[in-house]
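A single protein chain has been omitted from the complex, and every remaining protein chain is retained in its original position.
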Amino acid sequence: MTIALENEVDAAAARAAAVARPSVWKRLSQNMSVRIGGAMVLVMVLIGLAAPLLGTIDPARIDPTTRNRKPGVEVTVRNDDGTRTTRTVHMGTDSLGRDIYSRVLYGARVSLIVGISVASLSIVIGVFIGLVSGYIRWLDGIVMRIMDGLMAIPGILLAIGLVSLFRAGLGTVIFAIVVPEIPRVVRLVRSVVLSVREEPYVEAAISVGTPLPKILWRHILPNTIAPVIVQGTFICGAAILAEATLSFLGIGIPTDTPTWGNIMAEGRQFFRVHPHNILYPAIFLAITVLAVNMLGDGLRDTLDPKMSKRV
Amino acid sequence: MFAFIARRLVATIPVLLFVAIFVFMLLRLTPGDPAAVIAGDNATSDQVAAIRAKLGLDEPLHTQFFIWSGKALAGDFGESFFFKKTVAELIVQRIEPTAMLALCTLILAVSIAVPLGVLAAARQGGWVDRAIMGFSVLGFSVPVFVVGYLLIYLFAIQWGLLPVQGYRRIAEGFGDFIIRLILPSVTLAVIYIALISRITRASVIETLGEDYIRTARAKGLPGRTVLLRHALRNAAVPIITVIGIGIALLIGGVVVTESVYNIPGVGRLTVDAVLARDFPVIQVVILMFSFVYVLINLVIDIAYSFFDPRIRY
Partner (left out) sequence: MNASSVGEGRPVLDVRDLSIALPKGGDRPFAAEKVNFTVKRGEIVCLVGESGSGKSVIAQGVMGLLPKALPIAGGEAFLDGEDVAKASEARLRELRCVRMAMIFQEPMTALNPVMTCGDQIDEVLREHTQMGADERKRKIIQIFEQVRMPDPPRIYASYPHQLSGGQRQRVMIAMALVLEPDLLIADEPTTALDVTTQAQILQLIKDIQRDKGMGVLFITHDFGVVREIAHRVAVLRLGELVEMGPTDDILLRPKHPYSRMLISSVPSMHPAERPRATESKLVLRTENLTKIYGGGSLFSKGHSVKAADKVNIEIRQGESVGIVGESGSGKSTVARCIARLIDPTEGRVRLGEDDVALMPQRLLRRHRRRIQIVFQDPYRSLNPRRTVGDSIIEGPMNFGMERSEAWARARKLMETVRLDPDSLDRYPHQFSGGQRQRICIARALAMEPELLIADEAVSALDVSVQAQVLDLLDEIRQRLNLAMLFITHDLRVAAQVCHEVAVMEKGIVVEYGPVADVFLRPQHPYTKSLLAAAPGRDWEFGKFEAA
């Protein structure tokens, strides 16, 4: 069987179309933002995972004899069994004598857990609501009014309001940050659904009798993946910041848990004399969020260039 | 035009109603007895009962809502548990610093961010663009309070150029007023600049790809005219939309900034109220900020026609 490409202009177009495009993975791996951001995120994850192996001590351990030490100073502590150990406090100690280096490293865990769980929860919930609402007309009106209402409350205030309701803790904080993010995911997904459902290939699927759930699954959902991954990355960064902010204000995760926000909240009092209490967690926090945002930028540029206008 | 404004006002009613219901439910949603929550852990059962009676908590929920919203509409938001004042009084006292801080930040941010964004768009791909966008990503990534402490450390503690903290009313002298507002405004503006410059760049770049830009070039216009008169004007609507949406960031930032700089505004009040579990205050603060946010965005919606003649009502 020979292909009847008798037309040379069409043949040229076919040749041009056949020029292999680099795969998504290849394009991702060539993007500088993805490389740098991804590598830094990976390092942070490893630090969080390996915190006990990196020369840390119990981050909650209070020692009145070693309060407010400057970074790099050697301290000698008496252990429970009476022996003495001497070690260098790389990042100093806080006003309760806790080792900031250990607290910062363990703090990475909380930040990453918050970032990742907020991103995945808000995406799963948001994609489901957005898909359904974009395709079922009567539901759409109600859902969008509720989303408008949620969006009308500035995110941090909504989170503050929700946090004030419940017992302070990791779960509460995650819930309080997820709720304000959901409407944004819903709107994004819904806008994709509304534009894709007008595409001729969706109409073609309708006219060959494809049932609605299959249309959503096969033809519409795949179009939301790229923008949602990008959005999810930015949500992750924003959630890490939000958790730190809540903790810093003293209304987030309980103060005995080492989180970057808590370390800085603790350091506020003595900021003029001991700026390191704020400096080190701030550097880790900024680098982490920066890495996540860079990764998001790179993902957006490769996966979804049209999205650069959305924020 | 009038019909459009009326329509938009009507459309905001469900949104505001949602916010009102949410705020009302805040206290009622707490697990356990709200009165016990308010009274605190050491309260006697008599105290709890007194609070129950005072708040009308024994009435059915919708009756409670109507009583509450009726009072709120009349300006009666109840009494703060912690400050022992009416909430309305508290807000009036605290509103000036917050409004001034927000206004200064807004002016500062827009006047810096829009030119930066246009510049980045004009030099797309060049090092100026990279630097501006690098700054923008960084601005998104550093929390407001870290920027605040960094600026305090440098400008107030190390170099002693500006006061560390505090606020002076404008009535106490403009010089004192403005000099204490510089650091907080700059602090708060960072994230807002990051946001606006980013969207300005993106929408200017998008309009630069439009056919009418090619037409403008085909007319023999210089690059600067094409950029400012044709591209920027057409990019205005998304930029202004984001300035409006960004007010939410600004409000969140106000809460933090006022805490860092010890400014006695509504943002600071919010944190204090949450720490004291002072629910009447929390309710009103959320309600007020949300209404302001919605109304600003309503005004922006109506203002679109000024920037784009295609939008007619």
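Read from first to last, the chains carry the letters A and B; within each, the first residue is number 1.
Operating definition for what follows: contacts are C-beta pairs under 8 Å (C-beta built on N, C-alpha and C of every residue); 3 or more make two chains touch, one makes a residue touch a chain.
These numbers were taken from a predicted model, which means no experiment stands behind them.
Identify the visible chains that the left-out chain touches across the whole complex.
Displayed chains contacted by the hidden chain, ordered by label: A, B.
Which residue from B:A3, B:A74 or B:A171 sits in contact with the chain not drawn here?
B:A3
Using the touch definition up top, pick the residue from A:K26, A:R78 or A:R218 that touches the left-out chain.
Residue touching the absent chain, from the options given: A:R218.
Specify the residue from the set B:E96, B:D129 or B:E210 that touches the hidden chain.
With B:E96, B:D129 or B:E210 as choices, the missing chain is touched by B:E210.
What chain B residues would touch the chain not displayed?
3, 7, 210-212, 214-222, 225, 229-230, 233-234, 307-310
Go through chain A and note every residue touching the omitted chain.
Touching the chain left out of view, chain A contributes residues 1, 3-19, 21, 199-201, 203-211, 214, 218-219, 222.
We take it that only the chains that are shown with their structure count from here on.
Where the centres are mean C-alpha positions, what is the separation of chain A from chain B, in Å?
Here chain A and chain B have centroids separated by 22 Å.
Under the stated contact criterion, what part of chain B meets chain A in this complex?
14-19, 22-23, 26, 29-31, 137-138, 140-146, 149-150, 152-153, 157, 195, 198-199, 202-203, 205-206, 238, 242, 245, 247-249, 251-252, 255-256, 259, 270-271, 274-275, 277, 279, 282, 285-286, 289-290, 293-294
Which chain A residues qualify as touching chain B in the complex?
Against chain B, chain A makes touches at 145-146, 148-150, 152-158, 160-161, 163-166, 237, 241, 244-245, 248-251, 264, 271-272, 275, 278, 282, 285-286, 289-290, 292-294, 297, 308-309, 311.
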